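One protein chain is absent from this view; the other protein chains keep their places.
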Amino acid sequence: MTTTQPPSQLPGFEVEPGSLNPLADARLAVELDTGDMILNMGPQHPATHGTLRLVVRLDGERVIAADPVIGYMHRGYEKLTEFRTYPQITTLINRIDWLSSFANEVPFIHAAEQLMGIEAPQRAQHIRTLLTELSRIATIYLFLGEMGLQVGALTPAFWGFRDREHVLNLIEGATGGRFHPNFNRIGGVKDDLPWGWIVECRAAMKRILDGCDDFEDVLVGNEIFQARTRGVGIIPAELGAAYGVSGANLRASGVDWDLRRDGKPYLSYNELDFKVWTHQDGDSFARYWVRLQETRESVRMVLQLLDGLASGPVMAKVPRIIKVPAGEVWVETENPLGQMGYYVVSKGAIGPFRVKIRSASFSNVSILPWLLRGLYVPDVVTVLGSLYFILGDIDR
Amino acid sequence: MSVLATLALDIGWGSTLAIKTILVLAIIPFGALVLGYTFLLKMMSHMQSRLGPMDPGGFHGWFQLVGDGLKFLQKEDIMPAEADRRVFAMAPAVIVMSTFLIFLVIPAGPRTIVEDLDVGVFYALAVSSLSVIGVLMAGWASSNKFALLGALRAAGQLIAYELPLLLAVVGVVIQAGTMSLQGIVTAQQDGSIFGITAIGNPFIFTQFIGFALFLVAAQAELTQPPFDMPVAESELISGYMVEYSGFRFLFFFIGEFGTAFAFAALAATLFLGGWAIPGVHGATAELLGPIVLFVKLMAIAFLMFWVRFTYPRLREDQLQSLAWKVLIPIGLINIVATGILKVAVG
Amino acid sequence: MSDDVVAVETAEADIPDPVVGVLAARLGEALGDGILAWEDSFGTLVIRVKPDSWAPAAEFAKGELECDYLSFISGIDWQPVTRPDGQEGSDLSAPVQPTEMTFGVTGSAGRFQVFGHVQSTSRHWGVTIKSDVDETDPRIASWVAIYPGADWHERECWEMYGIVFDGHPSLRNLYLPGGFEGHPLRKDFPLLAREVKPWPGLVDVEPMPGVVDAEGGE
Partner (left out) sequence: MIAQNVVFWILAVAMVLAAIGVVRSNNLVHAALYLVVVLAGSAAQFILLAAEFVAWVQVLIYIGAVIILFLFGIMLTRAPMREDLSLDNDQRLAGAVVALFLLGVLSTLLIQAFGDSKIDITGPQGSELVNNGRAGTLAESIFSTYVLPFELVSILLLASLIGAVVLARRD
């Protein structure tokens, strides 16, 4: 099972000469050379959240080279969108990042609306913003718990699942679907909010805030958690940006950039008062910390929206059969995992001609070969966990 | 009595030995079940805001673990094609055997002990280190890189934490003036704190540093979080156990919780006075002894599992530096301090 | 809409977003006649450059325009979907396709184009850069030296469109198994699911809620 292959045998595993045994005494180096081990982490491995496969070359437990192998879940959405009508596509893109399905729909619907020159009514925008933030909370809250699991603490993971349930209940109450709401329509949303939803939403937000405090106590304040995450997997800001790392991963490196605030205006974010949190360290701990603050910020946004929910219709007037005028548009939004964008090329038909799906996790994970070099195997797990990717979002 | 004496008995030593063996063998799964039920199923699930299994057996699902055990027994015995079959099969037995050997010297009453060895403490720690061999065998024979990594981690960790464990106990031994566990219990029962004999002299008061060291090191020996790198589900899946299934996995489970039971008993004996209640002697002590020991043991086990379900896991290098740079120096200082005080105070 | 750089200054006044004009002008100054066309597409600059200027454009964007962030690189095939029976015109099993080859907002010289989007995290602007690629020998310079994150995007583009990126360290399959034949995102690569089961037709298109009367329907 254990193979001691020479470094050059695997593609992408070229190692700079001299980096293996930095010893002046060559004879000693030969005697003490323990040989490298190729370890396949995944495609079925608890740390890879699905079917990511990491081929790591180890010297002892130190990673010499890491090569992520993706594509086990590639569903060819970019091809499929060319054979679907616009309303049908929302069911597909729901499943890109399946934890925040609603947020996936928003930029695509927004792109179609821009091309058609339609604007959804304000109440629809508010409901969209509400649900987007709720799915952000549902996604990131799971991360907050799951990160505990990555460093070996089982209990926070259960807490994460427990409180997230309330948010999923809210999404289900509003849309009818817990995971794949498919609630957006071109020109608005399918339905208005049900009776009593707002009251329940406030109660759930209270729970989420309490839960954030718990995470702060159990993980952020824990010495072992800090020892495991501080200084591990540091992404320098410039390099992270050049790799296309986005969202909280980039903000944790000190880049103050949030598309909700800095991008082209979308949904109702310019009506809301919120803070974009950054952290200077860029390590796993910073990523956790930033996400924790973002969850609280999302709760604040939800509460603001509940207070100032506009009245009126939830659908604009749209033609019965949707034909989108010819044109090209690039719409990007700040999704829970980072920048999500669609480059939609329309030729005037009822379906798009070409949709380029820019998903956050794909770029976030592409930095792994650089990031994992020189770390220990346990750090690989914390770095993977702290980057927080969803396999569907990588493979699309 | 020593092993020698047991062997030299010419009447009935065989049947005595058989009875004792069966008793101790029964204690291991019993302890595993009790700890597994109380802490793994109930305490953990309540800490995680869930109920855990509630139905089997009527009372809070106490029968769940028994049922799980039975389920494991009837499962297929899967052996990896590339495995080193004999070593693979023997590994769980080695681990359970090491657990079994610890129980031999733990007293549960003035005469309720299998063997009151002259060097009981030393013996208990010596045989507890045997389980590493089982772990290494399992990891190596599984022919799986994750298992191998887990076994290597286990070996490095268990060797490193053998030392603080021993050093933590040395303080107790110095204070009690004996290495016999029975002697240590009596020393605590009959001891006094500033002349007050009401609670005897449980060494947890004088040897609290040793107690803390012992708990930390025991946690590492048991490969429980925050020192569970050898099994680390999120990294190595289950480390050396990854290829095991069916009753062999059950053996690992029993070994894990049985050893936790044994270490809790050991800690209770060394630091909390074991079976003894001050002033209670003779037949009453004989009768109450096991119950008292059990209560103290569960208190210690509660601490261990509380930590287990709360803390994240350290990294392997952090674990080593904790052992060598923190625990061992503290242990040595504790010994020196205890020695000086012993000589000075008497 | 302008077809050459000279028009940049004059067009600046009547575009909705002045930033787009400024960006286009600065790119035009740097690349000269390397720029073929540019357009303000809903507030984003889309600029089409000659293949030679593909890498310099990125370099300029990263250096001078402070576009430090690589969003994506991908390709596009402007040819309509080929019919399963090989005849001209749209694929009958795909009701959404046009019938003749037209090019998007900045035009194209041929069938294949690569396009990438880079953004500035500090200035909050972005540029979509397009470049034509030869149909018979599709190759273009790699951006990996400028944006290391281009690695995976170019690998994806390579396996999906067959466009070779010169200077890429290891163009190997990203999603598809090794030895996969064909380039799935090319329009002449059939969507096999649709061939097995043709498009069921438009009767399934359900009316949008609340718009029953929009076109005098039900």
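A, B and C are the chain letters, set down in written order, and residue numbers restart from 1 in every chain.
Quick note on the criterion: a contact is a pair of C-beta atoms (placed from the backbone, for glycine too) under 8 Å apart; a residue touches a chain by one contact, two chains touch by 3 or more.
Predicted model only: the values in this text are computed from it and were never measured.
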Q: Identify the residue among B:39, B:100 or B:123 that touches the chain left out of the display.
A: B:123
Q: Based on the whole complex, identify which of B:133, B:212 or B:341 touches the chain you can't see.
A: B:133
Q.
Can you say which of B:148, B:168 or B:297 touches the chain missing from this structure?
A. B:148
Q. Where the complex has a chain not shown, which of B:66, B:87, B:199 or B:277 is the residue touching it?
A. B:87
**Q.** Absent chain, residues of chain B that touch it
**A.** 2-5, 7-8, 10, 82, 84, 87, 117-119, 122-123, 125-127, 129-130, 132-133, 136-137, 139-140, 143, 148, 151-152, 155-156, 158-159, 162, 179
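Quick note on the criterion: only the chains that are shown with their structure count from here on.
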(Q) Tell me the shape of the graph of touching chains, choosing from line, ring, star, complete and other. (A) line
Q. What is the distance in Å between the mean C-alpha positions of chain A and chain C?
A. 24
Q. Approximately how many whole Å separate the CA-defined centres of chain B and chain C?
A. 65
Q: Between chain A and chain B, tell me the centre distance in angstrom, where each centre is the average of that chain's C-alpha atoms.
A: 43
Q: Could you please specify the touching residues of chain C with respect to chain A in the complex?
A: 41-44, 46, 62, 68-72, 74, 76-77, 81, 93-98, 102, 104-105, 115, 117, 121-122, 124, 126, 128, 146-149, 151-153, 160, 170, 172-177, 184-185, 187, 189, 191, 194, 199, 202, 205-211, 214-215, 217
**Q.** Parts of chain A lying in touch with chain C, wherever the complex brings them together
**A.** 11-12, 70-71, 74, 76, 78-80, 82-85, 87, 114, 185-188, 190-191, 238-239, 241-246, 250, 255, 257, 262-264, 313-315, 317-322, 326-330, 332, 339, 341, 343, 345, 347-354, 356, 358, 362-363, 366-367, 370, 395
Q.
Help me check something: in the complex, which residues belonging to chain A touch chain B?
A. 1-2, 37, 39-40, 45-47, 61, 148-155, 158-159, 162, 218-219, 222, 224-225, 227-228, 376-381, 385
